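Sharing a structure with you now.
Excluded from the complex is one protein chain; the other protein chains are retained at their positions.
And now, subunit A:
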Amino acid sequence: MTAPATGRRRLAGAGAVVRRRLLVAVPVLAATSMGMFALGAASPIDPAQQYAGAAAFTTSEENLAQIRANWGVDDPLPVQYARWIGNLLRGDLGWSTSRHEPVTSVLAARAGWTLLLVGTALALVLVASVLLGTLAAYRRGGWFDRALRSVAYAVQSMPVFWIGLAAIAVFALSLGWLPAGGLTDITATGTDPFDVARHLVLPVTVLAISQAPWFVLFVRDAVAESLRDDHVLAARARGLPGRVVLFGHALRTALLPFLTLVGTHLPELVGGAVLVETVFSLPGLGAVTVEAALGADFPLLAATTLATTVVVLTANLLTDLAYAAADPRVRLDD
């Protein structure tokens, strides 16, 4: 009954932590964006040639120079950076030279789908890995544990795109249960939520499966470890039922480092999402980011980099807050 009150007390210093993290975030974001521009300056790729595509080989040098001048990409780096920051402060993320539209509309049209994919896959990974890992730990060395570990090692060694293509071959082509790709039926006239959900089953599952081994093995080891902890042994000695000991005592201790793992693993999940988006032809941020990098499209690249940095910083902050809420030894206010 005292849990909510304790929770509130434990999060007492949260406001200060958030403020402190925000202060740190500003220089981190500034450094990230400057790094982006410095890399851009070092890149030998000519954005005008990339923009012209195949026409670059039949386009005269004056023509390309004129386009570069229109974009101001030949200006000195500090000038370009100052211009970009100035626009950013006015809420203008700039013009994407590879997509021919404002960066904000590229993000608006695509970030949602990537977030949906990553978010749902993450939720699935968390639930599945906690359940499976705990069960495996409970019967350590049993057939379920051994099978789970073998599968986890096998999956860990398979490239995401391979799992994706295999899933399409089985579930879309042989069995015909699910669509092979795209966001909606190809002739659909809108984005019906059920249609989208049906199309996301395979990509979400593939992304989740490809990311799960780490989490499953981690939970299994952590729970197995904590099953030998004093307080768990004590609980067992008091004659509490196995289920209560497992979920109430062992898993609870084991979950603490798991939170850190989630926070640090997020970038890898985003990386996997890029590949999954390609295999399942989803219009997410993955493909445009690759295109932006190849096309030296720095406004778009800077924006996606910043967005990713923000997501990672937020995830770390949430991890720390969750840690404080879950572990009585962690105090935010000291």
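Following the convention adopted for this analysis, contacts are C-beta pairs under 8 Å (C-beta built on N, C-alpha and C of every residue); 3 or more make two chains touch, one makes a residue touch a chain; residues count from 1.
Keep this in mind: contacts and distances are computed from a predicted model.
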| item | value |
| --- | --- |
| Undisplayed chain, where the name is taken from the UniProt record, one of "Cytochrome d ubiquinol oxidase subunit II", "NADH-quinone oxidoreductase subunit K", "Peptide/nickel transport system substrate-binding protein" or "1,2-phenylacetyl-CoA epoxidase subunit PaaC" | "Peptide/nickel transport system substrate-binding protein" |
| Options A:Ala172, A:Val201 or A:Leu240, residue touching the unrepresented chain | A:Ala172 |
| Touch list for subunit A against the chain that is not drawn | 3-4, 7, 44-46, 49, 51-61, 63-64, 66-67, 70-71, 95, 98-102, 108-113, 115-116, 118-120, 122-123, 126-127, 130, 165, 168-169, 172-173, 176, 179-183, 186-187, 189-191, 193, 247-248, 251-252, 255, 258-259, 262, 278-284, 287-288, 318, 322, 325-326 |
